[in-house]
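With one protein chain withheld, the remaining protein chains of the complex are depicted in position.
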Amino acid sequence: MSGKMRILTGIVVIAIVAVVSGVWIIRGPGPLDFAGGPKVALADYRAGKPTGVPAKLEKASLVERGEYLAKAADCMVCHTKPGEKDYSGGLGFKLPFGTLYSTNITPDKDTGIGNYSDQDFLNAVQRGKRHDGARLYPAMPYTSYTYMTDDDVLAVKAYLFSLPPVRAKVPENTLSFPFNQRWAMIFWSAVFNPDTRYRPDTSKSPEWNRGAYLAEALAHCGECHTPRNLGFALDNRKKFAGAITAGWRAFNISSDKATGLGNWSDADLISYLSLGHAPGHGSASGPMGEAVDHSFSQFAPEDIGSIVAYLRSVPPVASPDLPATTAPVAPASHKEGVTADARGKMLFAGACASCHGWSGESPVSPMATLTGTWAVNDPAATNVAQIVLSGTRRHTPDGALSMPAFGNAYTDDEIAAVANYVTARFGTKGSKLTAKDVAELREQTAE
Amino acid sequence: MHMAITLTINGETKSFDAPPDMPLLWVLRDILGMTGTKFGCGIAQCGACTVHVDGKAVRSCVLSVSAVANRAITTIEHIGSTPAGAKVQKAWLEAEVVQCGYCQSGQIMSAAALLAATPNPDDSDIDAAMAGNICRCGTYVRIREAIKHAANGQS
Partner (left out) sequence: MNAHHNVSRRSLLTGSLATGFLLAFHLPLRAAPNEPVQPPDVTDGKFAPNAFIRIDAAGATTLVMPQVEMGQGIYTAVSMILAEELDADWSQVKLLHAPANEKLYGNPIFIIQATGGSTSVRAFWKPLREAGASARAMLVQAAAAQWQVDAASCTTSKGQVTHKASGRTLSYGALAAAASGQTPPKNVPLKDPKDFVYIGQPLKRLDTPDKVNGKAVYGIDAIVPGMKFATLAQCPVFGGKVGKVDDRAAKKIPGVRQVVVLDDLVAVVGDHMWAAKKGLDALEIEWNEGPNAKINSKAVWDDLRAASAKDGVVAKSTGDIGKGLAAGEKIEASFELPFLAHATMEPLNATVHCKPDSCEIWTGTQIMARVQSEAAKAAGLPVEKVTVNQHLLGGGFGRKLEPDMVVAAVRIAKQVEGPVKVVWTREEDIQHDIYRPVYRDTIAASLSGGKIVGWKYKIAGAAVIARWLPPAFQKGIDIDAIDSATDVPYEIPNVHVEYVRAEPPAIPTGFWRGVGPNNNVFAVECFIDELARKAGKDPIEFRRGMLANQPRFLSVLNLAAEKAGWGQPLPARVGRGVCLQPSFGSFIATVVEAEVDEQGEVKLRRAISVVDTGIAVNPDTIVAQVEGGLIFGLTAALYGEITIDKGRVQQSNFHDYRMLRINQTPKIEVHVVKSGEAPGGIGETGTTAGPPALRNAIYAATGVALRRLPIDRKLLAAGKKA
């Protein structure tokens, strides 16, 4: 071996070590590593059945079971463009480097997935590999779905194939170089997709294991609530610590008492997940509102309970930018409390006070109460601005309550002003949004 | 499903069947025939539907009837029997506020609630209490004037 070769080999070895350790560092722990207990293959787990459908659907047809699981995995929201047919795709995801469109997953043979074999479907859902071999972008949460059992994935397929085919060609993605190079996703997947099915933790209860399966494999909570690392994969060192996704803040759902769910009662969590609202904690909006409407609200009560049990076990991670406690009710008089930001106040008086009140406690419905919500206590005001921009709609057993989208008729400057006023008046610390910030939020919002 | 509902409106007990999510506005107008309360937008942006619930101005178009079962509801038809309401109505006519009048039920309800809580409102109080009420005829200048007049005047 010549000197040159030795040096070169040395460099290669160092590079390999660097890459491997880099990958190890970047990849970090898996989503369930925090639990720490011994894991077994599903087939070897006897304490309960964490996968599949709840007991009442055990005897249901494959299609019905698939429907439950498809809802639990919340396929529809991303695979349906508003106003278009369910599952016909075409929803745009605005990314900094272009727009990505979701696939038509109806069984249409030309424009949908009608030609998918079972193996094709498993490859797509669990491995991010398309029928034609092309790689999916991780906007499709296959790194979560990979934990689903083959049976469950194929039940979902059966359900989708039971739907009427919709002929709807999805627009081409508009990603710029190098993000338009799908093949590069092979390497991303190799590093970040464990490509493994759910393995129960025998140190935990069957309820916990069911919750873990639902939350990780199906509901893919972490995709929004866990921050991402440099490789754009979930950083489970800060599992469920909250993150900004698609322009909305997914709040901390770790068990941190101050800034996570540690102080929420089980009843609060159950109410929030199944109704999209918990008294004193506000209402789900934006992507979480959709998740509740199309997914969690359809869950069997025992499955909601399992998710709650699971969430409780996630180690606390603090969100340092959030206050230790949410602000109390604001004064009933507009003159007391925060009175700065004249423009924000003027707008609030005209368009907001009718439903939200000057105190933040809604005269109309508890769902419209601002007091106690993380949205108004977030000094970044991300979700306040988003809700003002795009509105929200909450369904309840008593019907729907909605807030209109003000984004089209109010300027960025006005929306910044009203968000700053609202966070200052009803939260612990007023935001300092500028028109530019609001313009960026508009950009980030999915179609 | 419809359910039997009993409300206290203008001091009277009213019983009827209605879906629990039905906004009070439509109960008043279409079930009870009390058409003084107006439909303007249905999304709490215009204030035409304002009523009082326990003395506070509330938009009845987004207020489900099931939420007000044990509360005292007052409408424009009865507001004149409250001291603040009577003052407001009088001042409204003296200042000749009204044009088409369609929004004025709501304006008067908002103004009466304001005066009941804040007997001597300043401009900022008027802004805070009245900005949720839209008037297409543009009677705002006179509304402000009339509220001040009602506050100063004796009824």
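Which chain is which? They are A and B, in the order written, and residues in each are numbered from 1.
Following the convention adopted for this analysis, contacts are C-beta pairs under 8 Å (C-beta built on N, C-alpha and C of every residue); 3 or more make two chains touch, one makes a residue touch a chain.
What you are looking at is a predicted structure, and each value in this text was computed from that prediction instead of being measured.
Taking every chain of the complex into account, the chain not shown here touches A, B. Screening B:Leu7, B:Leu63, B:Ala84 or B:Val98 against the full complex identifies B:Val98 as the residue touching the chain left out. One chain is missing from the display, and on chain B it is touched by residues 1-2, 18-19, 22-23, 26-27, 29-31, 33-43, 45-46, 48, 75-77, 79-80, 89, 92-93, 96-105, 108, 126-128, 130-144. Mapped onto chain A, the footprint of the missing chain covers residues 343, 346, 349-351, 391, 399, 404-406, 408-411, 413-414, 435.
By our rule, only the chains that are shown with their structure count from here on.
With centres taken as mean Cα positions, chain B sits 42 Å from chain A. Of all the residues in chain A, the ones that touch chain B in their complex are 334-335, 346, 349-351, 353-355, 358, 363-365, 396, 398-399, 401-402, 404. The touching residues of chain B, counted against chain A in their complex, run 19-21, 43-45, 47, 53, 56, 58-59, 62-64, 66-67, 124-125, 127-128, 131-132.
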